[in-house]
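First, the structure itself, so that you have it in front of you.
One protein chain omitted, others in place.
Chain nomenclature is as follows: A, B and C, assigned in order of appearance, with residue numbering initiated at 1 for each chain independently.
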Amino acid sequence: MTYLCTERMEVIMVFVLKPGVPREKIDRFIRKIEADGFSTILSTGTEHTVVCLIGNTAKVDVDFIAQTNDIVEYGRRVTEPYKAVNRAVHPDDTLVRVGNVVIGEGFFRVISGPCSVESEEQIIEVARSVKKSGAALLRGGAFKPRTSPYSFQGLNETGIKLLLAAKKESGMPVVTEIMNQTQLPLFEEVDLIQVGARNMQNFDLLREVGRCKKPVLLKRGFSNTVEEFLMSAEYIVSEGNPQVILCERGIRTFETMTRNTLDLSAVPLLKQKSHLPVIVDPSHAAGVRRLVPALSRAAVAVGADGLMIESHNNPAEALCDGAQSLDLSQFSLLMDDIRRRVSFEGKLMS
Amino acid sequence: MTYLCTERMEVIMVFVLKPGVPREKIDRFIRKIEADGFSTILSTGTEHTVVCLIGNTAKVDVDFIAQTNDIVEYGRRVTEPYKAVNRAVHPDDTLVRVGNVVIGEGFFRVISGPCSVESEEQIIEVARSVKKSGAALLRGGAFKPRTSPYSFQGLNETGIKLLLAAKKESGMPVVTEIMNQTQLPLFEEVDLIQVGARNMQNFDLLREVGRCKKPVLLKRGFSNTVEEFLMSAEYIVSEGNPQVILCERGIRTFETMTRNTLDLSAVPLLKQKSHLPVIVDPSHAAGVRRLVPALSRAAVAVGADGLMIESHNNPAEALCDGAQSLDLSQFSLLMDDIRRRVSFEGKLMS
Amino acid sequence: MTYLCTERMEVIMVFVLKPGVPREKIDRFIRKIEADGFSTILSTGTEHTVVCLIGNTAKVDVDFIAQTNDIVEYGRRVTEPYKAVNRAVHPDDTLVRVGNVVIGEGFFRVISGPCSVESEEQIIEVARSVKKSGAALLRGGAFKPRTSPYSFQGLNETGIKLLLAAKKESGMPVVTEIMNQTQLPLFEEVDLIQVGARNMQNFDLLREVGRCKKPVLLKRGFSNTVEEFLMSAEYIVSEGNPQVILCERGIRTFETMTRNTLDLSAVPLLKQKSHLPVIVDPSHAAGVRRLVPALSRAAVAVGADGLMIESHNNPAEALCDGAQSLDLSQFSLLMDDIRRRVSFEGKLMS
Partner (left out) sequence: MTYLCTERMEVIMVFVLKPGVPREKIDRFIRKIEADGFSTILSTGTEHTVVCLIGNTAKVDVDFIAQTNDIVEYGRRVTEPYKAVNRAVHPDDTLVRVGNVVIGEGFFRVISGPCSVESEEQIIEVARSVKKSGAALLRGGAFKPRTSPYSFQGLNETGIKLLLAAKKESGMPVVTEIMNQTQLPLFEEVDLIQVGARNMQNFDLLREVGRCKKPVLLKRGFSNTVEEFLMSAEYIVSEGNPQVILCERGIRTFETMTRNTLDLSAVPLLKQKSHLPVIVDPSHAAGVRRLVPALSRAAVAVGADGLMIESHNNPAEALCDGAQSLDLSQFSLLMDDIRRRVSFEGKLMS
């Protein structure tokens, strides 16, 4: 499909066509609109075909167009500030392909692995184990954003290399976090680029990953609204990269018993307002291992398309975030539970 | 069981006894402790028997007592500021009886009805319908706390009477909100007294309902922490009323797409730290009808003991909170879904 | 002046009259409006005279009325949900009289005293000292809202008596907190009734103090917006009690170095939107003594009409909130500084 990327898209109108309309009728409709001085974008999904009208629409009667063109199912103005990620513009669910794994509506994928890649043995042991337990993707941090300059900052380039070794060994696609755009060349063989919560409004980085051909995992900033989250996704998609997965990971509130407050309402909201896949990270939200299973179950039920769960072969000695990591057998047990639930929801897991 | 209510309980120690210990051994253990100058409280649940030691425990070695008394399974100091509601003091789940309905672990109960009682026809129509759909309790506001003095403030005494008429008609136990302790005489036939979010720290009201024999539904204040919530329950229980149900209903955050942010992490936290039942109110949290089904599903999965869902025979004309109320057929459909899920969790619903 | 109290006041229009208009012209203007089927309220301040038009104003052209009646300076619709506390309805600053002390624009008053009344010696020692330092009112808690039922809850009735003894001894008017409306008879000789932050939305209590003839000090709830704060004041004023003083005391945020975050922006906002006096409580906001002087200086500069500062003759042994109380000599030093600053602002302090 075609995505939009223009200053003028701030005023757009969307016409969803009836199913099975022949292409020549669509072309005639588009020519008619363009003859009135508007630009158009044709977006062809598997279930819906949409024609977007772009321009000064102040005097255009959207209902009149819808009613007088029998190929149109319905029309509406897109008043939200996000356009390319808006479900109105693209009614079909977006499916993102990461290596051989499809992420999006109808599927449920679990990403797992340690907060930080620490050694070849560690990451390979974790990879083998979480794969066996049913994880679809392997995560592992190489560049770590840490509040203190004196905390462990990740293995950097070496971390990426070890993660890729684990990818080769396990056959799993891998995801790891980028901290600035100068690191992009190191991400050539990484399957899914993570933009972390603290970088959700690092707009220059968003633009750069928007120019990549790689899928992007965008985490919600811990103090950003759902609308700001969608606007950050818009930065990526409007640059031409529609392969974006959204990840809710908890927001900062006054509550102190959890590290952050997991905002599960954001999942149905995001799925309603956007066509992008939405996953949930209960580990960072809770900050304590004990809450991860219950929050994972809730994420399946609330309609998420997947989970990102921290696991470690030895949480007690993890260099980072050990308190929230499951050990490998806890993860395996949780996956057995999740598998039953995903099947209850009628979704595919593997 | 006996609940604690003393200034000195701020330093207490808890000994959970092994199963099946004969009463005379327990008495001997208690006499020994008391001989050392401590007070004790014996709490006998269906599964666990607990002896609490109260007094200046600074020099007491809890492990030594546990190891040298073979009837003791384990001992621990209760360092949390909440005692009577603490699961350490009372390891068994509390089951609260509201009319003929049991609320607590192993069950899943749905409370439904309108924000406000508006007329006899309305409340009776809603009562019959939600009962048929599977609701266990009927809610309906008579005294309404409203931000503006110019908004509809409820039918007051008349509202209570109409609610009781609907109780009689439908046979369902009823719950309604109290706004100050002078209203208590009006609640004689009300089955469950609700203390609303804005009154969660109205300590005088908490004390008064703590002196009642009636079960209390305590809603979390929209800006109160989980610990403050438990401390407010402690006010009620420490006055001698152990029949308290906790209700998570969303907290105030920076997010604006929902009225509040439903904090589902609070459910497993509360269940872990306390023995009281915990239910969830997705209607007030979301503030929009559309999110209620997904959040209800998540509440079942996260381990809640029930739901409180606003329903109305004509939401478009409701005098209060219409935007978040389900109509009666939406509620019925949601209940079909919830019933399947409760059964999946291995809990009883009706 | 007359205050408004009617359901229909939700749609009102306000006409501020030119200075010095003779009464008979005003009466003619009012008769003309009433002839068109509207109710009116005449509000006569020392500087401004205002006529409020109440009724279905949908088809009324406010500018037309203003332009065609030469006694009118300007007219505007009051769209805010608060009316009686709205500066549009009452352009003059309200001055509240507490005993012999006037509080409001042009003055700067400091209220001081301990968190809790603990003994006759304590409250009298503090009263004498803070009076000498320049405090205008004496505070002292008798009924204390405490998160824990096991914390010191105040001396209750005895506390009130001791406070009144200190009033007699020192000649200072006194302020103390009410926790529920059944306590009102005990407040007969209290000069200023405080409604605390946790009771800001205890609407039944607001209504009751609105029916008193006594001035009320209303503290902002720690999680309430400025608009909600004004709506709670509206509850009091619309019941007929215009003697309300607003108090900003910090809001709950994610910051942990202070107990709450003092929201000084609320002061100019409240003064702009309302005619009521606004004071600041830096002690409860900060929760640490060390920040009180700097925040007090900022409160003077930002335009507050006074301060409420906790002081104690022996903060280290205070039964409540000792960490945030100044000792009597710290308070005296701070008052010297504040006096210089109040004089710089051109306001009167004593």
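Please note the rule applied: a contact is a pair of C-beta atoms (placed from the backbone, for glycine too) under 8 Å apart; a residue touches a chain by one contact, two chains touch by 3 or more.
Not measured: the values here are computed from a predicted model.
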Sole residue of C:M13, C:L206, C:V267 or C:L307 that reaches the chain not shown, by the stated touch rule: C:V267
Which residue of C:I71, C:L95, C:A165 or C:A298 touches the chain not shown here: C:A298
Contact residue for the chain not shown (choose from A:K25, A:H48, A:R77 or A:R252): A:R252
Contacts of subunit B with the absent chain, listed as residue ranges: 223, 252-254, 256
Touch residues of subunit C, complete complex, unshown partner: 223, 225-227, 251, 253-258, 261-269, 272, 285-286, 290-291, 294-295, 297-303, 341, 344
Footprint left on subunit A by the chain that the document does not show: 7, 9-10, 81, 83, 145-150, 179-182, 198-199, 201-205, 207, 222-223, 228, 231, 234-235, 238-239, 252
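The working rule: only the chains that are shown with their structure count from here on.
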Subunit B and subunit A - chains in contact with each: C
Farthest chain (mean CA position) relative to subunit C: A
Cα-centroid distance, subunit B relative to subunit C, in whole angstrom: 36
Approximate Å spacing (C-alpha centroids) for the pair subunit A, subunit C: 49
Set of subunit B residues in contact with two or more other chains: 223
